[in-house]
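Structure, as structure tokens:
Missing here: one protein chain of the complex. Every other protein chain is in place.
Going by the order they are written in, the chains are A and B; count residues from 1 in each one.
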Amino acid sequence: MPLSGLDIFKLLPKTNCGDCGVPTCMAFAMKLAQKKAELSECPHASEEAKETLGAASEPPIRLVRIGGAHALEIGNETVMFRHEKTFFHQTGIALQLRTSENKEQLLSKIKEIENYKVERVGEELKTDLFFISHNSEEKDVFLKILQLVKENSTKGIILDCPDKEVLKAGLDWLRDEQPAIFMQEEATDKDIELAKNHNASLVLTAHSFDELARQSEKAKEAGVNDLILNLASKDAGLQLQNNTIMRRSALKKNFKPFGYPLFAFIQAKNEFDFLAKASLFLCKYDSIIVLPQFDEAMLYTLFTLRQNIYTDPQKPIQVDPKVYPIGEPTPESPIFVTTNFSLTYFIVSGEIENSGISAHLVVCDTEGQSVLTAWAAEKFVGEKIAKFIKDIKLEQQVKTRKLIIPGFVSQISGDLEENLPGWEVIVACQEASDIPSFVKNVKLT
Amino acid sequence: MNFEIPKETNPGKIVEVTIGATAKQGGTRSHTITIGGSTALPFHFFEGEHPHQPVIAMEVFDKVPAKYPASLMDYYRDVIDKPADMAKKCVEEYGAELISVRLEGTHPEKGNKSAEEAAEIVKQVLESVSIPIIITGHSHFEKINEVMKKVCEVTEGENCLINYVETDNYKTIAAACIAYNHTLVAQTPIDVNLAKQLNILLTDMNFPAEKIVVDPLTGTLGYGLEYTYSIMERILNDGLGGDKMLAFPMLINPGYESSKVKEARVSREDYPEWGDQELRGAYWEIATSVSLLAAGAELLIMYHPKAVEVVKKNISEMFDLKNGD
Partner (left out) sequence: MNKKYKVKFFPFESTVSVSSGTSILDAAKKANLPLKATCGAKGTCGDCVIRVLSGTYQSKHSAALSEELIRQGYALACQTEVNDNLTIQLPQFQELSIKIVSGSEFFEEHKNNISGIYEINPVVKSISLRVPPPTLEDSYSDLKRLEREFRKKLSTEDLNCEYSVLRKLAHVVREEKGEITIVVFRSGQSWTIIDVKEAKAAKNIYGLACDIGTTTVVLYLVELTSGKILSTASSYNQQLKCGEDIISRINYAQKPDRLQELHNLIVMTVNNLIDKATRSAKISTADIYSASVSGNTTMIHLFLNLEPRYIREEPYVPTFNQVPIILSRDLGLKMNYEGRIYCGPAVGSYVGSDITAGLLCTPLVRDSKKISLFIDAGTNGELVVGNSDWLMTCACSAGPAFEGSGTKCGMPATEGAIEQLIIENNGELEYKVINGSKPKGLCGSGLVDLLAELFIHGYIDRHGKFNVEKAKDRLVEDETGIGFLIEKGNNSYWGKDLIITEKDISNLIRTKGAVFSACSLLLKNAGLTFDKIDAFYIAGGFGQHLNIENSIRIGLLPDLERNKFHYIGNSSLLGAYLILLSDKNREMVNEISKKMTYIELNTEPSYMNEYTGALFLPHTEMELFPSVKQILNS
């Protein structure tokens, strides 16, 4: 049970000495409650406090890393619903490589996957893992692919290899890479030993809760702590239920055997069906999704969904502050100004587009705050907007000398004009949805 | 350690809302559609009741939408300007379970069609298909009040789903729904409190609870979904938790919203890393629909035939689990 600030305060010295760097014990207690500070920062904490807070801070779901230098981190989740706090470690997206694939094309495929990246609202989105399946007779192909991946990629690797000899050879190859081993069948003591000796995490597969719990306990007893759980389910509906039940058991019942990230292998009839199921499991608790083939549209869709689900619902998403073209603007096109809160940007750009005109949209840096909030926090005011417009040298990019600002901040227009000699400010409507009609009725340039 | 499934039972139940009316009930529909009634989170068959499957509506227009993605146009080119025909096609070829008639063309700045014209189009659609219908309006208060009053009147008894009223403009349309026996969508912008407030205002004017569907205002994937998703989860959790003013089935618009965004419109040549345009359009609508189904959506107004097909199939598959057990 998480402790409240007041609960923690009662354990602190109550001297308001400030040695922890925060002015009062209460403020420090609140930071502890929000996990924004460590108890060790208080030099005067009692043993009782250390004990009580220590027990409360152990994560109910273990953080597991896959990969070397740029390891993917999954798990360590604390809530069932993102609105309760946030989801912390986003689902890893893996691309499957099979030993049965055309060898000649493998290298270019690996490179293509490795190089694929796409930017969205200031974030660079990439795949995280290779899921390498040994599904042919040729033993050395598996090692060959491993070698290619290791040479050409920094992504983490999951090994899916029923041949234990080949698996061991592969693991020897990946000594410092913290790979994961995907078990198609129940993990034997030998498998667990192998994982332990190679510092690999283990994806346990089972067909019932009891069986999975038993394997999980066994692995833990043997000293393998980095586990990922795969409860193989016959269909998507069951998988969804199982994922929910396991997450709930870990978080609410403190059922330790399920205190690990979850994995599901998606079986689909075609790419549309795959996407539907992948979307469902991305929302509902899967920490790894394996894509059977490289498809940019699919990746871009899943990346976007992942970004949406794993953003902190309490922190706004920001877009890059810059000038965005809407339609095909010319130097004579009108210029709209707004803030860099993603939703504000999307709505405003969408409505300008809907109005059918081309325009420049100047998006100022307001640290992701919406128009009114940013204005109140002094981030969307004449002086700052003027500075931004000068910094980006807008004057050299356009011929228009009129700026259209949101109606909610009409009061900054004087200031803005004062700070931007030669420019005129037009105050637009308050709501973005009125932009199309505003555009029709007002001379914009 | 023996594992015991941790079940959670909820004190609340989502209101069951029926759309459409058969001849017996005073309408002309071949059947009605009911949503709501669940006592647990979506697809949690192991711990509650889910008497009705989420349903999929498709949308037709009183005027060709100004920005209709080319990839969609390929499916509808022959019927896009004939709402009655398009409705028929949606039902017969693509499996629509309801038809939404979007009356955007009545907006004073988007065609300013008269209330009578709108009513005529609605009547044609009612004649061409036998399934229940949704009538979707816009936010020009004065005009939409006039249009909806008329449409409610001419469709009396059909129990259409009148889409939508909002906090600043609900009294006229809600009164028309009461007078002519229709069901109503209460739309509020991505906020649990605002959703609840409008439901309270409606029930305070004696609007029957079993005739309210909530639209928390969909953002599509990448454009506000992160907000909508959690608002829907919160509404549903509160509703199941016993808050009667939040226990209404929810409607979303993945088709309309997805068709507006850049991802549905730009080519692979311009955005190579976004991948195939054809696939992308459908993908976007699928990911939006499925994630919001997981968050609690029960009525989806969709556009892309491929997306409709796969989402509908996945809903049925999930419900097989319920029926199988």
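Basically, a contact is a pair of C-beta atoms (placed from the backbone, for glycine too) under 8 Å apart; a residue touches a chain by one contact, two chains touch by 3 or more.
Note that the structure is predicted; figures quoted are calculated from it, not measured.
Enquirer: Can you list the shown chains that the omitted chain is in contact with?
Expert: Answer for the hidden chain's contacts among shown chains: A, B.
Enquirer: Considering the whole complex, which of A:Glu193, A:Asp235 or A:Glu383 touches the chain not shown?
Expert: A:Glu383
Enquirer: Please output the residues of chain A touching the missing chain, sorted low to high.
Expert: 4-7, 9, 14, 16, 23-27, 30, 33, 313-315, 376-378, 381, 383, 415
Enquirer: In the complete complex, which positions of chain B touch the hidden chain?
Expert: 167, 191-194, 196-197, 200-201, 204
Basically, only the chains that are shown with their structure count from here on.
Enquirer: Can you tell me which positions in chain B touch chain A when the two form their complex?
Expert: Contact set of chain B toward chain A: 1-3, 5-6, 8, 41, 43-46, 66-67, 109, 139, 219, 221-227, 229-230, 233-234, 237, 260-261, 263, 272-277, 279-280, 282-284, 286-287, 290-291, 293-295, 306-307, 309-311, 313-314, 317-322.
Enquirer: Across the complex, what residues on chain A touch chain B?
Expert: Those residues of chain A that touch chain B are 81-83, 116-118, 120, 209-210, 213, 217, 235-238, 240-241, 244-245, 248-249, 252-253, 255, 257, 271-273, 275-277, 279-280, 282-284, 295-302, 304-305, 307-309, 311, 313, 317, 343, 346-347, 350, 353-354, 356, 433, 436-437, 440.
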